[in-house]
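The structure appears below as structure tokens.
After this line comes subunit A, so read on.
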Amino acid sequence: MSAKRVRLLIWKEFTQLRRDPLLIRLLLLMPVLQLIMFGYVVAVDVRNLSTAVVDLDQTVASRQLQAAFSGSGYFTITRTPASEADLQPLLDSGTIKVALVIPQGTQDRLGRGETAPIGIIVDGSDSQISAIGSGYASQIIAQFNTDRRTSSGAQLDAPGIDARVRVMFNPTLDPINTMIPGLIAAIMMISLMVIMSQAVVKERESGTLEQMFVTPIKATEYLIGKLTPYAALATAQMALVALGGLYWFKVPFNGSFWVVLVGLLLFMFTCLGLGLLISLVSRTRHQAQQAVMFLMIPTMVLSGFIFPIQSMPPAIQPLTNLIPLTFALEVLRGAFVKGSGFEALAVPMLALAGFGVVIFGASIIATRRRIAE
Partner candidate 1 sequence: MSSWADTVSSAPPPATTASDRGAISARGLRRTFGDTVAVDTLDLDVPTGAVFGLLGPDGAGKSTLIRMLATVLVPTAGEASVFGHSVTTERDAVTPRIGYMSQRFSMYPDLSVAENLEFFATIRGVGRADRRTRSQALLASMGLDEFTRRQAQHLSGGMKQKLMLATTLMHEPDLLLLDEPTTGVDPVSRREFWRILAGLHRAGKTVLVATPYMDEAERCTHIAFLDGGRIKQSGTPESIKALVPGRLLEVSATDPRAALAVVRTLPGVASVHLLGDVVRVLWEAPSEPVGPLTSALVAAGLHGVGVREISPDMETVFAFLAEADAPPGAGSEVAS
Partner candidate 2 sequence: MMATLTRIGAIVVKEFRHLLRDPRMLLAVVITPVIQLLLFAYAISFDVENVPTLVVDLDQTQTSRTYLEQYEASPFFEVVAHGSTLADVDTAFDQNTARVAIVIQAGFARSLAAGEQAQVSVMVDGSEPNAAKVSQAYSVAINQLYTQQLTRQWADAQGLDLSSVGMLEPRVRTWYNPERRSSDFLIPGLMVVIIAIVTVQQTAVTLVRERDLGTEEQLEVSPLRKVELMVGKLLPWTLIAFAEVAMITGLGRTVFGIPMRGDFWALAVGAALFVFASLGMGLLISAVAPSLDTANILAMLIAFLPSFLLSGLAFALDQIPVVLQWISYGFPARYMVTISRGVFLKGAGFPEVWPELAALAVYAVVMIVISSVLYGRRARR
């Protein structure tokens, strides 16, 4: 194998890239766009939900409760209708997403030591809001209860559960802290798959592929020459995302840089392999694109990138283990959020290695065979 030839191929690839302004723009645009999208849309916290309060009690206690809600930052009271019936049009039109109904006699019931029900209505057509919104509401009420007890003066010498709820890892519970690490892996995958398959297929379309194989260039050299620039590019993109995440979105990084590096490296082989395989089955760039989309959608959906695997039906959950990205996400999130080391992440690392060997190996064999034809 000639290092000189390999270098030549790499140089050619970069030169071609430079001449394709669209591609350059895409390479730079993609990570930025994704950072914006995922940072500001997907990872967004549920806050300032427009809320309506129907206060049928009109007592000190009910007003205190209202204050607790509006003071939390999660709910913004925008309407105060007189009756529950008035809530219908508000919820229908989406003007409000949450409604608080304080029934008449609440304060009285509290005074008698009874449990006073409080109605919380959430707009179920938005699943995230309904789950989290009701969760927050419950928490606020729970806090109200606790405050009421401690401020009632008589610190009852009574048994009770003193539950300390602690959030380990990601104490702010900001979704973006898990999104960004995930995005790093996702972007490598997308980048390598899309751009590589396009580049190889483009060469096939223009006929230069055939030209190359009547030269002394060996298959291995060709592959290394082809893959290296894109690997380098993907690295640059990932760095962009990482920096953007760390410095713009202030995502914390608790783990070891080496863990991330090794994990990404292993994952990279899988992605390169996939890109190559796609280029083998596509005759035109349009076809390559379609193939990428075909693979990408289930991957994004089922890998746990956006939608938690935990929430998937039990029948589906094992399937997620067929997707390499799933393990890459585990490694990256483990490293960023939990500070996990090699030991803790042994299983996903091995899985990544396994995928890498199989997929990359298969793609190399297939490509060499095609070249030899």
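Convention: a contact is a pair of C-beta atoms (placed from the backbone, for glycine too) under 8 Å apart; a residue touches a chain by one contact, two chains touch by 3 or more; residues count from 1.
A word on the picks: all candidates are chains of the complex that A comes from, given by their letters.
The structure presented is a predicted model; accordingly, all values stated were derived computationally and were not measured.
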{"item": "Touching candidate for subunit A, same complex, options 1 or 2", "value": "2"}
{"item": "Parts of subunit A lying in touch with candidate 2, wherever the complex brings them together", "value": "22, 26, 33, 36-37, 40-42, 44-48, 50, 65, 91-94, 97, 106, 109-132, 134-139, 141-142, 144-146, 148-149, 152-154, 156-175, 177-178, 198, 202, 285-287, 289-290, 293-294, 297-298, 301-302, 306-308, 310-313, 316, 330, 333-334, 337-338, 340, 344, 347"}
